[in-house]
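The complex is shown incomplete by one protein chain, all other protein chains being positioned as in the whole.
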Amino acid sequence: MITQYLFYFLTFTAIFCALLVVFSKNPIYSALYLIVTFFATAGHYFLLNAQFLGAVHVIVYAGAIMVLFIYVIMMLNLNKEVEPHKSNIIKIAATVCGGILGLVLIAALRETELGEITEYSNNGIGLIEKLGNVLFGAYMVPFEISTVLFLSAMVGAVFLSKKNIH
Amino acid sequence: MILNDFFIFMKQELMLLFIIFLLLLIKVGKDRSNESLLYLINLLLLINVIAGFILPGEGSLFSDMFRTNPLIALEKNMLNIGTLIISMQSYSWLKSHKHLLEFYILMISTLLGMFYMISSGNLLMFYLGLELSSIPLAALVNFDLEKKASSEAAMKFILSSAFSSGLLLFGVSLIYGTTGSLAYAEITSHLSTDPLQIFAFVLFLAGFAFKISAVPFHFWTADVYEGAPVAITSYLSVISKGAVLFVFVSVLYTVFKPLADVWYGMLFVLSISTIIIGNLFAIRQDNFKRFLAFSSIAQVGFILVGISGSSSMGTAAVIYFVLIYIFSNLGAFGVVSIVSSLTGKERISDYKSFYKTNPFLSWILTIALFSLAGVPPAAGFFGKFFLLIAGAEKGNYLLISIAALNMIVSFYYYLRIVKSVFMEPNESPIESLTIPLISKVALYICLLGIVILGLWSVVYDYIFTLSPIF
Partner (left out) sequence: MLSLENIINGIHTWLNNTFDPTLALTCEFVLLGITAIAIFAVLGLVLVLMERKVAAIMQIRKGPNRVGPFGMFQTVADTLKLIMKEGLTPDGADKVLFNLAPFIVMIAAMLLLAPIPFAKGVQMWDINIGVLFISAVSSISVIGILMAGWASNNKYSLLGAMRSGAQIVSYELSAGLSVITIVILTGSLQLSEIVNAQQNGWWIFKGHIPVLISFVTFIIAVTAETNRAPFDLAEAESELTAGFHTEYSGMKFALFFLAEYINIFIACAIGATLFLGGWMPFHIGNWEGFNAIMDYIPSSIWFVGKTFFLIFLMMWFRWTFPRLRVDQLLNLEWKYLLPISMLNLLVVTVMAIMGWYF
């Protein structure tokens, strides 16, 4: 019972704050609302018994990535007057297109017949030991390749930010 | 046993990883001259190409995360050859560049990503390979740090690439939600023409179409190709597209086979609009790189015609065409790269009377453009021929006739360049250039490739025997 209330509370928080991210005029407020959205999503992970994933979600997203976002926004010092506005026609067209995409998605969801949902007997499926076993067992290759991805992204980022020494 | 399998199956990836780490260690060590480094790296890439042809295995590792068979090994070898040619062609540009090692580290990382993407048997590995192949490219597009056009191109590239990756990932997650697995084998057994699965497929197709710049998703192509350095433009247009096309063909024919009727209509629309728009826009271009961007969009349209036939000839035709496309496009880009790095001129109107001062380069350019256009003795003709035959399997002659008519339109803009190179007068033509030996060898390889592939059928027969019957 209480998990159901918690689920609805977290869902509404997440959706509401996600909408506020898009609609708020101040970019720092957007970043802060995004942080709240991330906390709500982490709460969902905890409800699904994926504790490690929820904690790591908070550490990585809310704690590191959003801090970097806030740094960049602070350095850019955006103001409402400076930002170039798109013409109204484009805004209307974009809204219509997004709305149509949403409509098609909802229609597809309604027409779909749900398959059987296999109930996993709760044998500790979100716990870290199981996660470690799977990560270093069957999913070894994606794990190692993601390290190469990080390495090359770092090389690229360091290269892009080099100053010209003349 | 499993360790032996690991080393044999993954040997191409392991070699690339070795090269990346070697370059990183060289970077940390003491400074060496650019020329010696370039010789070393080109030698390593050559060894990589040669070693890739030895012992192609067949099997899968790590519960189908990594599959390999001779066809996949051949595809990877083609990409290797392409990378080697690009590396040799950009010798004169890189000789005096400060960030030589970063260039190669990033480029080989993207190549590694493409290899993993091609040989994946699981949507997770596929997505990871896709990301590994596109994120370092964003840094590479910005390689000319001083030019503003480069930074603008990089911004456009990364923003649209991230957005399309997001769409693709949404499609993948919907597929996972409706089928319950990410492995290719299990997805096929659970797919049916369920509306949500079709929606997921459309998103998936959107992500793919972005990478191969099919028409409604092509808006990033012209600006990114124009702003990036020539070597990166050639890499994007040939290797990046080629890798994604390989995956596209195999995924479409195996994983999404139950949805065959659905994607036939989508590919029909995509291919027609791609060919028409690519041709129309290529007619008016003056910047050579932008021109080659739109011409490559049109070529992709032809490939989509070949894919939409969904026959066993489709796979062979596409792979054969990508090989021809590698050689012809790199031939054209090679000339542009040499001219651009030695003189800085990039406009078509600067190439008037090119023949009088640089006969060798203008012959290479001519043969490459003939091949791209599809003029008979050059290999491009046979490539397009096989594609159209493969596309005609479904009996849709409207598609074939539109494609054939557009070939005639494309003749105009390709041969227009040939005409201006040979016949139009120019007060200040491009001066006679001394081409470094390595780049000359690269151009000869492209020429040889075009000629051999056009005149001997050995390669096509080999590919045809390897491609599976669907």
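All chains are identified by letter, namely A and B, in their written order; residue positions are counted from 1 within each chain.
Keep in mind that, in the parts below, a contact is a pair of C-beta atoms (placed from the backbone, for glycine too) under 8 Å apart; a residue touches a chain by one contact, two chains touch by 3 or more.
Just so it is clear, the structure is predicted and the values come from calculations on it, not from any experiment.
Chemist: Which shown chains does the chain we cannot see touch?
Modeler: So, spelled out: the chain left out of view touches A.
Chemist: Which of these, A:M74, A:A94 or A:A157, touches the one chain of the complex that we don't see?
Modeler: Counting the whole complex, the residue in contact with the absent chain is A:M74.
Chemist: Identify the residue among A:I28, A:V96, A:L109 or A:A157 that touches the chain left out of the display.
Modeler: Of all options in A:I28, A:V96, A:L109 or A:A157, contact with the hidden chain holds for A:I28.
Chemist: If the hidden chain were put back, which of A:A40, A:V58 or A:A108 would touch it?
Modeler: Only one of A:A40, A:V58 or A:A108 touches the chain omitted from view, namely A:V58.
Chemist: So that we can see where the missing chain sits, which residues of chain A does it touch?
Modeler: That gives, for chain A, the contact residues 28, 32, 35, 51-52, 55-56, 58-59, 62-64, 66-67, 70-71, 74, 127-128.
Please note the rule applied: only the chains that are shown with their structure count from here on.
Chemist: Could you tell me the distance, in whole angstrom, between the mean C-alpha positions of chain A and chain B?
Modeler: Using C-alpha averages as centres, the distance is 31 Å.
Chemist: Which part of chain B faces chain A closely enough to touch in the complex?
Modeler: Listed in rising order, the residues of chain B that touch chain A are 17, 20, 24, 61-63, 65-66, 99, 102, 105-106, 109-110, 112-113, 116, 124-125, 128-129, 131-132, 135-136, 138-140, 142, 145-146, 178, 180, 190, 194-199.
Chemist: Can you list the chain A residues touching chain B in their complex?
Modeler: Touching chain B: residues 104-105, 107-109, 111-113, 115, 118, 138-142, 145-146, 148-149, 151-153, 155-157, 159-160, 162, 164 of chain A.
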